[in-house]
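Every protein chain but one is kept in place in this view of the complex.
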């Protein structure tokens, strides 16, 4: 991929997704063209996303975009003359994350027939939305656990059921821990709560600890899209259940494969 | 150009010029060394431009500089041990933009003998200044249209006339649209006006629309250095007159040629 160029357009801050794509294209021999931050960019001068995309697609062979608005990547693809990869659009989708999530599960077990739990902010969390959608293509039972008000959006839940997925919602982590093969933990953002007390109340009751995991199936794996804050006790890092750092590293080969597909 | 390094020193925000140079060096196989933003750089610690240039020229094979002060690139060249390319110095010059402007015009018509209109902020707009200076090397008639107070600087106009250029100033877009072969549109910045009302008054009377273009010569081309805000109606994008996105894409081969010349 020598001389091939991947433009990264991140309209929201991100370390790992951006770095993961940049590492992937570098491993393939190509180069990254980075739009620094939103402030440093023409959007600040009032340019439309359509114009930015039209211009940037004249500079690169593919575009990776992250944007705070749902549907932004789809819109970008309409105006781009090169392939566009969605690296997260608001509360919408995060497909490259989902591919690496599936890859990580498959390293440990076949996806078909498993029980998979999604924990945390299931309302705004795009990694959870993307993964749930992809899992509906398999024969999988979905278990959910989220604070009141942060449940899976009803329209998404309806789509998943329509696709034949069984969804079991739980009230406590203890309630589901013995029944699942995969624990997919996501961050609950403090901003979603009226005050610190209610945030800490929720976050501590969801926290994954070695004690909680003592009730788990032996082959259970714990995943997290990272960064984590308090959701997973650092003591879990040493446990054989912990797979989140491997999951993060899997971003490189999975994104290399995506780029090969898109740039070939 | 494998292993060759281009340093980009942007003391003013810019997406497209910076990305265009970075894309050009990457297409040639080389690498970019980027000074993030002004804040993240030593200038904040009180270093002189001369010292910054002396140091950076020890790290790279060429430097591209954008700076808010006129003459900064020339000053930089004095202290650099490697070639310096001016990517815009205040209200001064923007020569790489001019080269791609000329290249885009020449794709459609010979430059000699044409009527070329410059519209917008001709006082502070360095792309207009650079282009006008370059066009004075050709036998070209220059048409100008700008808000009161934002006319072409008198010293530049005198230089152009001295070089034999005829300059015709107009009061309305309707007045010139039938007489020109190239319409070079530039942004008028809101900050130049005392209030929003006078800004909108001016910007709406200069706006290029399909209706305005119905009075144009058949082969007229519309150029714009981008980003645009309200100066060109998006409906014009579909018109055969619109050339601004090709113009933007032409930045890559033109800047590749400049880098080849400078790094050979």
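Chains here go by letter, A and B, matching the order in which they are written, and residues are numbered from 1 within each.
What we mean here is this: contacts are C-beta pairs under 8 Å (C-beta built on N, C-alpha and C of every residue); 3 or more make two chains touch, one makes a residue touch a chain.
Bear in mind that the values here come from a model prediction, so they are computed numbers and not experimental data.
Residue A:15 is the one among A:15, A:107 or A:139 that touches the chain not shown. The missing chain, though absent from the display, is touched by one residue of B:2, B:162 or B:204; that residue is B:2. As for the chain not pictured, it touches subunit B at residues 2-3, 5, 7, 31, 33, 35-36, 39-42, 44-48, 50-52, 54-56, 58-60.
Interface residues of subunit A facing the missing partner chain: 13, 15-16, 19-20, 22-23, 26-29, 31, 36-37, 187, 226-229, 234, 245, 248-249, 251-252.
Everything below uses one rule, namely that only the chains that are shown with their structure count from here on.
The angle needed to superpose subunit A on subunit B by their Cα atoms is 120 degrees, rounded to the nearest 5.
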